[in-house]
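Missing here: one protein chain of the complex. Every other protein chain is in place.
As written, the chain order gives the labels A, B and C, with residue 1 at the start of each chain.
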Amino acid sequence: MADVISAPFHAGTTPVERRNYLTEPKGLWSWLTTVDHKRIGIMYLISVMAFFLVGGIFALLIRLSLFDPSHVILGHKMLDAETYNKVFTMHGVIMVFLFIIPSIPAALGNFVLPMMLGAKDVAFPRLNLASFYIYWAGAALAMVAIVTGGVDTGWTFYTPYSTSTDTSVAWMAMGIFIAGFSSIFTGLNFIATIHKLRAPGMGWFDMPLFCWGMYATALMQVLATPVLAITLLLMTIERLFRIGIFDASLGGDPVLFQHFFWFYSHPAVYIMIVPGMAIVSEIIPVFSRKTIFGYRMIAFSSIGIALIGFLVWGHHMFVAGQSQTAVVVFSFLTFLVAIPSAIKVWNWLATMYHGSITLETPMLYAISFILLFTIGGLTGVFLGALSIDVHLTDTYFVVAHFHYVMMGGTVMGFLGGLHYWWPKITGRMYHERLGQIAAALVFIGFNATFFPQFIMGGQGMPRRYYNYLPQFQPMHAFSTVGSWIIGAGLFLTLGYLLASLRKPYDAPDNPWGGKTMEWQTQSPPLTENFEAQPVATHGPYDYFPVGTH
Amino acid sequence: MSSISTPVAGAHEPHGDAAHGHHDPNLQHHFATKEQQFDTSKIGIWLFLATEILMFGGLFVGFAYMQSRFPEAFFEGHKHLLKVAGTLNTVVLLVSSFTMVLAVHYARTSRRKKLIICLAITMFCALIFLGVKYIEYTHEFSEGLYPGRYFSNPDDPTGHEFIFFSFYFMMTGLHGIHILAGLCVMAWLLRRAIRGDFTSNYYTPVDVVGLYWHLVDIIWIYLFPLLYLIR
Amino acid sequence: MSDHTTILENTHAAAHGSEGAHAHGPKNPVRLYTLILTCLLILTGITVLVAQFDFGDWNVFAAMLIATVKASLVALFFMHLLHDKGMNAIILCAALLFLGLFLSFDFMDSSTRLLITPANSAAPAGSDYNRPKNLGVPFGGAKNIKPKKEAPPEVPK
Partner (left out) sequence: MEWLRSLILPAQGSPYAAQVDTFYMFLVWLSVFFFLLIAGVAVYSVIRFRHKPGDVTPHWTHNNKLEFAWTVIPLAILMVIFVWGVKGYMEAAVPPGDAQEIRVTAKKWVWQFEYPDGTRAINELHVQVNKPVKFVMSSEDVIHDFFVVDMRVKHDILPDRYTEIWFNPTVVGKHHFECAEYCGRGHSDMGGTLYVDDDASYQKWLETGGVDASIPLDKLGSMLYESKGCSSCHTIDGSPSQGPSWKGVFGHPVQLSDGRTVIADENYIRESILVSGAKIVKGYDNIMPVFQGVLRQREVDGLVAYIKTLGNK
């Protein structure tokens, strides 16, 4: 291949029909019993997309019901208060536990991580398959909870509400309890894989940054998720047996529940966002055709986020009845955790600067990520500042903040990664122009939906409100219209991605000119990934003509 | 000329299945060497043990928190427990840990018969442990010492003994489930040991189960003084 | 190209020996294990013995110290951490570290909470933690959740 950087779409070999992991062995049974990380990744991908759709429909319902304080749209009464509470709870639970947490690690990460390392599979392939079925067992219990009347606690399950409401809390808690183990097993697998299955020649600092992000994520999955399991278990037992740990009337402490819950769930928001950052760290250098700037800083900042992220959970509880001492300590630590995220943003910008940039769909999503995550991060500073948090917590400001991080961050990263690796996964190119249009729609719709919520929150609109003061109606309506634009963009995406599957294989092995190992094998890859054990001979982002440095 | 795309390891000795993996049923296809596979399994089980520590840890934190709120209730509550049974179970578990580590040693040194004997003793100890636990639970239930809302002890001077017993049943119950799970896995090990699967060339399952069993022992090492002895 | 391939962090190119090859255990493990078991049993005896005496605040400390010595013996010798790869010990320490942080932050909160009581209601009698036993009950009617075995709520004024 030439030393001069070539434009995309012309790099790589001409695709031909050849044997690959998709077609051999054949048959549904061979898929359901596969231990191939790529097939498990695809099964995860289909599952999380299905739950993304379900959670998204709940989101559209919420927004539709809030269009007008009367909840009447075109002469139809939308949700009543109880249904509304159940819908936002299930939106949260499905999006967090069944979509975002497994989305990047278990679906995309499963597919590309071993290939990026030059490995044939993850360390424990059977555990990988088990994790997929455990995920579905948990999801099935969550579905049982929805069918048997739903849950109205909010995804945070705060006691004593969750131990006294008569909805299907126990089913849902057990569903999440079980799904948590699938997350643990994925993380366990990734740590072992990264430690022991790197290709010959690939040192820790020769790994693609995606792998560093997955490593940091996996650390948190392994160390935090067990506490979620025990928290939900204790909450369920409290509900059934009244054991007195979280119930104030029995001598327990509801604030202790919040400590337990957030000890997992704060690291969990980093379990969600760090993979998004990891994907952006891949996309930016590839589409800037330039070496990543500050490789070590980005790698260390992932680990830094993972470690400091464990120490800041109390910032969810500034007004919850913690001691003032704890509040101040947690606020201080919260500001420290902002630094590694900022470092990443600066290094991405420095990578783009003096690059050779093209704006294909993955790059559009990566730039969306940077802009939206910046807003999410800066508004996080508001919420870390104590006196302002007292005013803003439990308002729409918080809702907007975490959607800017979770959706503006993780989902943009997920969509970027999905488009980036789509040719490798399926062997097909999607319609590029439609991809760009959809990315623009999602970006515009997202901002239209959530930016007004910052203003509403600042003005004192509390979250989880079914009825609201008439003064907020215009902004709620604006927000609802924004949600339709997101919906349009995402359905368009679904459409052209599915349409691309009807084509014969047309994707080159390396459509974007990536330097990491997954691009050095055919598209779609062989079952054993590489024809022979690859050896790392250069860094993952060496976009310089050889011999000029 | 150095190529930008990563070359395959043409100049290298081919690794993994090509060299010897095809002939060794115990080497999975994605590992190059037995040692790599062994180390990977060890990292895997230690990570699993870390999750176990944090899961049990949640219960320990809850126990400590409630104990600091109701020290008298916990003190009064612990008087109902059978100290002798708890001590006996501690000894039984320590002995089982000892036989387990011997089993690992004999597997590593390819001594099949001794391996089988040690595994059998370990399983026997686990059964004794569960038997003693059964006697204890029966004793507590007969006094009305049930968890949570089912607790009834008219002589409870503190009003909060039920919290102690809730934790007692949750912690020993979860621990008991782990003993039971260990018993099942050891039955599987025993079957494979009798079949002669484990030699110095391949004994990963014995080692991994051994580590799990020791962790279950360590958790009991903490549970015993916390529940039975603390004043 | 070849200069990179010498940096083999992994074991791919390492000796393809048997699993036992790398185990640098003690010379006579059975004797060592017996010794450790003896220590463990003696320590169990000590912990039971110590529990017969009241050292006030040091009771928990003593019991936990002995338990930790026992757990360390099991981890170092029975679980081979002494001779094993460092990574496994790091994983164990990380788990303990984060558990310790979890515990200490929770107690940092609960031990520094201020006790707030309304001016028109008596301070909670006999409570050893920050939880008033009666709340003045301005609302009547049935409470959904009755406090267990506590004095009936006293109406202020």
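By definition in this document, a contact is a pair of C-beta atoms (placed from the backbone, for glycine too) under 8 Å apart; a residue touches a chain by one contact, two chains touch by 3 or more.
Quick caveat, the model's predicted, so the values are computed rather than measured.
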Partners of the unshown chain among those that are drawn: A, C
Contact partner of the left-out chain, one of A:171, A:261, A:293 or A:519: A:293
Which of A:121, A:282 or A:389 contacts the chain that the document leaves out: A:389
From A:31, A:161, A:478 or A:496, residue that would touch the chain that is not displayed: A:161
Listed residues A:327, A:425 or A:492, member touching the removed chain: A:327
Chain C residues touching the omitted chain (full complex): 116-120, 130-132, 135-136, 138-145, 147, 157
In chain A, positions touching the absent partner: 4-5, 7, 81-82, 85, 152-154, 158, 160-161, 164-165, 248-249, 254-255, 288-291, 293-297, 319-321, 324, 327-328, 331-332, 335-336, 338-339, 342-343, 345-347, 349-350, 352-359, 367, 370-371, 374-375, 378-379, 381-382, 384-391, 393-395, 455, 458-460, 462-469, 542-545, 548-549
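FYI, only the chains that are shown with their structure count from here on.
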Chain contact topology (line, ring, star, complete or other): complete
Mean-CA-position distance for chain B and chain A (Å): 33
For chain C, residues contacting two or more additional chains: 1, 5, 10-13, 87, 94-95, 98, 102, 106, 110, 148
Where chain A touches two or more other chains, by residue: 195-197, 200, 223-224, 227, 250-251, 253, 256, 533, 535-538
Chain C to chain B touching residues, read off their complex: 1-2, 5, 10-23, 25, 29-30, 33-34, 36-37, 40-41, 44, 47-48, 51, 54, 59-60, 63-64, 66-67, 70-71, 74-75, 77-79, 84-85, 87-88, 91-92, 94-96, 98-99, 102-103, 106-107, 110, 128-129, 148-150
Partner chain A, residues of chain C touching it in the complex: 1, 4-5, 7-13, 87, 94-95, 98, 101-102, 105-106, 108-114, 131, 143-148
Contacting residues of chain B [partner chain A, same complex]: 1-10, 12, 14-16, 28-32, 36, 39-40, 43-44, 47-48, 50-59, 61-62, 65-66, 69-70, 147-150, 160, 162-163, 166-167, 170
